[in-house]
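Removed: one protein chain of the complex. Kept in place: all other protein chains.
Chains here go by letter, A, B, C, D and E, matching the order in which they are written, and residues are numbered from 1 within each.
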Amino acid sequence: MLHIVNKSATERNSLESALRMATKGSAVLLIEDAVYAATQGSVAAAKIKSAMADVQIYALGPDLDARGMSSRVLDGVKVVDYGGFVDLVTEHNSCQSWL
Amino acid sequence: MLHIVNKSATERNSLESALRMATKGSAVLLIEDAVYAATQGSVAAAKIKSAMADVQIYALGPDLDARGMSSRVLDGVKVVDYGGFVDLVTEHNSCQSWL
Amino acid sequence: MKIGIMVSEGPYNHQASDTAYLFARNAIEKGHSVPRVFFYHDGVNNSTKLTQPPQDDRNVVNRWSKLAEDHGVDLVVCVAAGMRRGITDDILAPGFRISGLGQLVEAGIQCDRLVTFGD
Amino acid sequence: MKIGIMVSEGPYNHQASDTAYLFARNAIEKGHSVPRVFFYHDGVNNSTKLTQPPQDDRNVVNRWSKLAEDHGVDLVVCVAAGMRRGITDDILAPGFRISGLGQLVEAGIQCDRLVTFGD
Amino acid sequence: MSDMMDDMDEGGEGVVKKFMFVNRKAPHGTIYALEGLEVVLISAAFDQDVSMVFVDDGVYELIKGVNTKGIEVKDFSKTYRALEGYDIEKLYVEKASMDARGLTEDDLIVDVTVLDSAEMANLMAEQDVVISY
Partner (left out) sequence: MSDMMDDMDEGGEGVVKKFMFVNRKAPHGTIYALEGLEVVLISAAFDQDVSMVFVDDGVYELIKGVNTKGIEVKDFSKTYRALEGYDIEKLYVEKASMDARGLTEDDLIVDVTVLDSAEMANLMAEQDVVISY
């Protein structure tokens, strides 16, 4: 299953809920303002780092670029473009957006 | 100064920011989904309780009623109606909505 | 006292416009004046006369129009925000007018208080 | 693969409609089909032909219309959500149509994936 | 457009998918709870395997004792009781979300199944279509 998170983890609780419900082996894609959580120095980065043991974390590159955050991405987070986003949706048997 | 908070403290960070910026003697009014923070048993209630030493906490009664929360309000929180909301705005020299 | 209001969200999806209306009505009932309500961001969507809410629900747009008619409240829709979202003179409900952001700053200067309602 | 999309926020105020559009366009470029985009909640506001964004900005509504024209994407606006917010046939942009919530459930049944974009 | 509709009609007959509606928002502050219910009621006509889950502030949707007169909006909380009449009987709440808000099953307007977070996560992972607010 692919979990899609679009809100900043320093503003809302949706990343935390998504990580709580992400079963081992599932994937979490950060898009829009959620990409900040995957950057070095953010207090939210701790949540991403501890989640990476069980789930694969992806972040949408164009959203990182638009926020000036491309050079700060945490090691282990895979950056994808919109085509990669499409691939993640088709490769997983279902997806959920944590709005 | 009157600080107005309208979002649930278990969903967003706005109550926390308002309390961080509320100087001693100022007032914090909880409206809409923010009223849940002033109810017994919520994890957010701890933030309200510790803030009450320095600031006065108000909650909008009609919003508590609409959410079935009127009987659960924390001791020390003053419940006001829309008229009371108007009074709070006029009695303080300025107000800020933490959207 | 003169109380200005800003509304930043559209009708129904968020409670902001409901709370702003009830606040304004109660302020007027208490003898204050609400010279202007400024609609900004998605708040401009409160001004369309095309809404048809269910019969058993409140009519957010009509309530604002009536408040303007009964109490002379100036309902101003931001022109730039309105253009982005498709609010034009042709679909404007009674009592609303389209004008610039300067009307918001002016309300801040001339009113004793400015209260914002949004998401 | 058939990928259905739901959009829950209006244009410009939130990034949801932009992300949904770019996702849809890339899905089609990769050889998938996007049979239907369903607009719900404030998402219905993507369908008005009255928007006039600044010259140097993207036109969210026109992009959706063009995607419908070029690739046969069925752009469905929820009738009940649209009535609440003032979306009527008179102001509908090309390629959009108004229909019931059943069209969302049907997209869920008949598409291989359903992806939601919102606030 | 009608081509696409035909295309969609193709394998549509007799398919039963697992639909999950995830409610994460408090009522009244936003319209998601109310408009979310409308989708669930419509979905009942399609003979799918429908479940509704309530996590985070979504559990507040089910609270007893609501009185919406003061905010002048409709009280739709009784609609949750009507779900059974539409054969929508799978209602799940997450225990951690209830605990964090000081709520118990006695506070809720309908009968629900309480799941721990791991059980809820497994249930979500089994779904074909997840619609979330």
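Heads up, the rule we're going with is that contacts are C-beta pairs under 8 Å (C-beta built on N, C-alpha and C of every residue); 3 or more make two chains touch, one makes a residue touch a chain.
From a predicted model like this one, the values you see are computed outputs, not experimental measurements.
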### Query
In the full complex, which residues of chain D touch the absent chain?
12-15, 18-19, 22, 56-58
### Task
Using the touch rule from the top, list residues of chain B that touch the missing partner.
1, 13-14, 17, 20-23, 26, 93-99
### Contacts of chain A with the absent chain, listed as residue ranges
6-8, 10-11, 32-33, 36, 39-43, 45, 61-63, 65-72, 81
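By our rule, only the chains that are shown with their structure count from here on.
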### Query
So which one's got more C-beta contacts, A-E or B-C?
B-C
### Query
For chain D and chain E, what's the span in angstrom between their mean Cα positions?
23
### Message
Can you work out the whole-Å distance between the CA centroids of chain C and chain E?
### Response
33
### Message
Which positions in chain D are in touch with at least two other chains?
### Response
8, 41, 80, 114, 116, 118-119
### Task
Mind pulling the residue numbers of chain A that touch at least two other chains?
13, 94-95, 97, 99
#### Entry: Listing of all chain pairs that touch each other, if any do
A-B, A-D, A-E, B-C, B-E, C-D, C-E, D-E
